[in-house]
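The complex appears here minus one protein chain, its other protein chains still in place.
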Amino acid sequence: MDGIHDLAGVQGFGAIEVEADEPVFHAPWQAQTFQLLMCLNRFGINADEYRHSVERMEPAHYLAVHYYERQLTGISTLLVEAGTVSHADLEARAGGRYPLARPVAADPVVPTTPQPEPRFGVGDTVIVRNISPAGHSRTPRSVRGRRGTVLHVAPRFGLPDVSAHGGVHRPEHSYHVEFAAADLWPDALGHSVVVDIWDSHLEPAQ
Amino acid sequence: MDGIHDLAGVQGFGAIEVEADEPVFHAPWQAQTFQLLMCLNRFGINADEYRHSVERMEPAHYLAVHYYERQLTGISTLLVEAGTVSHADLEARAGGRYPLARPVAADPVVPTTPQPEPRFGVGDTVIVRNISPAGHSRTPRSVRGRRGTVLHVAPRFGLPDVSAHGGVHRPEHSYHVEFAAADLWPDALGHSVVVDIWDSHLEPAQ
Amino acid sequence: MTATASPAARTTALLGALADKDLLDPAMLGQIEAMVESWRPQNGAHVVARAWTDPAYRARLVADGTAACAELGYGGPQGEYIVVLENTPTLHNVVVCTLCSCTPWPIMGLPRDWYKSPAYRSRITREPQAVLREMGLDLPADVKLRVWDTTAETRYMVLPMRPAGTEAYSEAELAALVTYETMVGVALPTV
Partner (left out) sequence: MTATASPAARTTALLGALADKDLLDPAMLGQIEAMVESWRPQNGAHVVARAWTDPAYRARLVADGTAACAELGYGGPQGEYIVVLENTPTLHNVVVCTLCSCTPWPIMGLPRDWYKSPAYRSRITREPQAVLREMGLDLPADVKLRVWDTTAETRYMVLPMRPAGTEAYSEAELAALVTYETMVGVALPTV
């Protein structure tokens, strides 16, 4: 999903403010929310479903609030969607509006061929496939169609595109692919960007 | 600027709500703000500077508020930057925080060759130049580097890239360039998108 | 932390600051107010109805929208270069301004909230089929769809097709069928 969460290279944000002696949590509700996140698997919810629930937030809400409020919104959305709690009950208990994320897209997955064996090796030139699932995907829009070089082959992990949407666990290798930043953004200087990309999102460069 | 305002194709927004019998303005301050917009040229401020002042808003603020609040924020920012009014005075009068847009980028213009004469005609295939000014530009990110066909040659108007940043008025033709939507977004169906693009942002297709 | 002042309070503050420096011209503000009142979608509807009833006018309108609108008395800011997009049985046009909310004020009026919404601006170029369906417009599959993004100084108005069953309508009756939405291209005139 080319959502608001895909922030790489979006311009207009300001300075990065480092807080001195920052606490792990700034309020008890943040710690409680994080504890609930760690319990999600008890409700049959996996990390990819969780990540996507946050991505599905109303874009204005996503940008306006703190990380743990996004986390709270995603968790609450998933538990309401699962029927574990009801939105009406949550709003009654909270005494106010309780915003949730938007629904999953009608057709969230772009079918791809499973790649259980690694197709690429260190030094290979690859091209990021020109696909854009309406649901969850971990390939940023900025590298779509771009050419990069494999620096490292990571172990197999489940392809999030399918596990975020009720699909079977589909382990595939991912690759640390290095791109010239100037190939992603015309004004970038001489640095490189390394993106970790699952096998089925790549194709060999001709 | 690849800012939050460049919304074409960004996913995650919801339904479009048409208001029955919608009034032109929903509150007097909206009408007053629009009147101020129409007076900006009296303060030596042009439409391109105005558009960019809105684009420079904090992204979360931009998305959270209504059109006329964006307009108010842009106008106020320009009048503060011009020294016509002071931010402290505005906050004192308003009795609260008075958010303004962020400053213009340090190096907002990508130099381009002036094109006073039209270089393209109807039916020509063109490619959108791979440039990304940090300041104002009217070429959406989604068509950068893409190939399209000229449907129409529009008259000369001042290139906004320069007039938004104190540059000389530089009249150039713009072109209605048609792109296959599937060339812009892999999941698009068979429609086309026509974008109005200034001459110096285009190059001939090989 | 101080709360953010309401937009109304901020507008009042800005107007006050400018007035105290004698930088506001009340006569000019009044002229602007009157001009805004004159910008109405009924103007565009008038143009469309005339085009439906007068083939020579229609030809002039499609050839030079700015001049043809001026013939009927419509022009001014954001109407400097008007291009009229003809719908046909095989082509449907839709207009958007993805970067801000540009529109030809003199013939369409100031844009509606939905036209200015991030939802419309973000979705209509990428998935117009879904957006139009949601908005109640189901086009036949063989109609080509063109989405026009108002990214420079051209201001677009869609010229819808005259609906069947209106052969006996007067120009005024026809104009009443032409809504703001039909001139953006997200609806069709209906009897």
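Here the chain labels run A, B and C in written order, and each chain numbers its own residues starting at 1.
Here is the rule we use: a residue touches a chain if its C-beta (ideal position, glycine included) is under 8 Å from a C-beta of that chain, and two chains touch if they have at least 3 such contacts.
Note that the coordinates shown come from a computational prediction; the quantities given were computed from them, not determined experimentally.
Among A:Ser76, A:Gln115 or A:Ser200, only A:Ser76 touches the chain that is left out of the view.
By the touch definition given at the top, chain A reaches the unshown chain through residues 5-11, 13-19, 22, 24, 26-36, 38-39, 42-43, 51, 54-55, 63, 65-69, 72, 75-76, 79, 84-86, 89-91, 93-99, 138-140, 142, 152, 154-155, 157, 174, 176, 178, 181, 184-185, 187-198.
By definition in this document, only the chains that are shown with their structure count from here on.
Between chain A and chain C, the centres computed from C-alpha atoms are 38 Å apart. If you average the Cα atoms of chain B and of chain C, the two centres end up 18 Å apart.
Between chain A and chain B the centroid-to-centroid distance comes to 29 Å (mean Cα coordinates, whole Å). Each of the following residues of chain A touches two or more other chains: 59-60.
Among the residues of chain C, those touching two or more other chains are numbered 118.
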